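Below is a slice of the complex: some chains, not all, each in place.
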Amino acid sequence: MPADDLQALRALNAAVLSDTLDSLGLMNQAMRPFMRPLDETLPLIGRARTGVYVPVAEHRDGENPYEVEIALVDDLQLHDVVVLACDGPTDRIAPWGELLSTAAVARGAAGCVTDGLVRDVRQIREMRFPVFCGGIGPLDTKGRARMVERDVPVQCAGVLVRPGDLVFGDVDGVVVVPRVHEAVVLQRALDKVKGENLSRDALRQGEKLADVFRRLGIL
Amino acid sequence: MPADDLQALRALNAAVLSDTLDSLGLMNQAMRPFMRPLDETLPLIGRARTGVYVPVAEHRDGENPYEVEIALVDDLQLHDVVVLACDGPTDRIAPWGELLSTAAVARGAAGCVTDGLVRDVRQIREMRFPVFCGGIGPLDTKGRARMVERDVPVQCAGVLVRPGDLVFGDVDGVVVVPRVHEAVVLQRALDKVKGENLSRDALRQGEKLADVFRRLGIL
């Protein structure tokens, strides 16, 4: 993603992207609200790199339980967003923590999104690495789950995420923009932001909602 | 609500109101704990103005999906609390956001309570407008739900709220005082606050709970 594009995207937010996707008939692009940011002040923008976890009943000796996720993290590129699908909400596994965050930051990754839990929350916040997760808990995946595939389409928190899809998160939640619709969505969303500014100004001056909506068509 | 009354109410809190309602046999006046404030430092006091949402399967052309809620917001009066019943907890709709908050503030409304989701959280916090909600998410109601009635009795987060009921919220949750019981409840609650101060002082000085409870009857 060129730097110019990223700069433009910072004017957007999850709500306006969600509205724009809705207007194209893409009504299922916002992750479910159990997904919350560890730090509400850190927005997230980047492209999806996916992994999917399967529950395991117990650790088997001689097996490296982290093999696939190590490969995924070591292969991260600038602006990649790690998307870990755990069939969440779950209260059983925390597939992301401080050490993986440290490795991801070292490769220029933009953040992490998981419908599982996250641990080492204090340290991750200190790194200011954007993480959106299904909850917080200390439980390592070893003996509980294992990443079995990476860089495949996944379901995460109710949304289909394909590798390379644009992932956007802020305090209002996480929205996924499918790559094939990206250009249209971003242009429309930037236009809508301008319209909302007009509405807000009119409402602040005491104009009636009915009049503003009739005039600008935006709510 | 006269200014004097409001001033007195600021000495109250959700817990003492809940205890007082309990003591009158009104055991079901606290909204369920999934209801949380967007800003834990902002208490909410005012009178209910209600609206109720019904799910819709898709947006139909030519229909104004916001008609009833626009009418409700444009009719808000000083100290009104918007109460939006979505049969929550829901993860499907965010009926409240920045523009509606802006319009509500312009009319002197006291806050908003909804068992649905809320969006534009950053902007609403900046406005310091008290909002208590069932969660956070970007999903507009258009094509998902529609307000079908306003200013009728509603069930919100497990509590029956009638138009004009007193709605009180703080970090401990949201409590609804039915209008017919209001005078008794407020007087008893103010009395109880004084008793709690005595208990607290005694406990700080190391007196045993058993003795304090025997003497003051308050826990």
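So that you can tell them apart, the chains are marked A and B in the order they are listed, and the count of residues begins at 1 in each.
Here is the rule we use: a contact is a pair of C-beta atoms (placed from the backbone, for glycine too) under 8 Å apart; a residue touches a chain by one contact, two chains touch by 3 or more.
Since this is a predicted model, take the numbers as computed values, not measurements.
Asker: For a quick check: 2 copies are placed, so what copy number does the complete complex reach in this file?
Answerer: Altogether, the complex is made of 6 copies.
Operating definition for what follows: only the chains that are shown with their structure count from here on.
Asker: Hey, how far is the Cα centre of chain A from the one of chain B, in Å?
Answerer: 31
Asker: If you look only at chain A, which of its residues touch chain B in the complex?
Answerer: Residues in contact with chain B: 13-15, 17-19, 22, 27, 30, 32-34, 36, 40, 158, 170-173, 175, 196, 199-200, 203-206, 208-210, 213, 218-219.
Asker: Can you list the chain B residues touching chain A in their complex?
Answerer: 64, 66, 70-71, 73-74, 91, 94, 97-100, 102-103, 106, 117, 119-122, 135-140, 142-144
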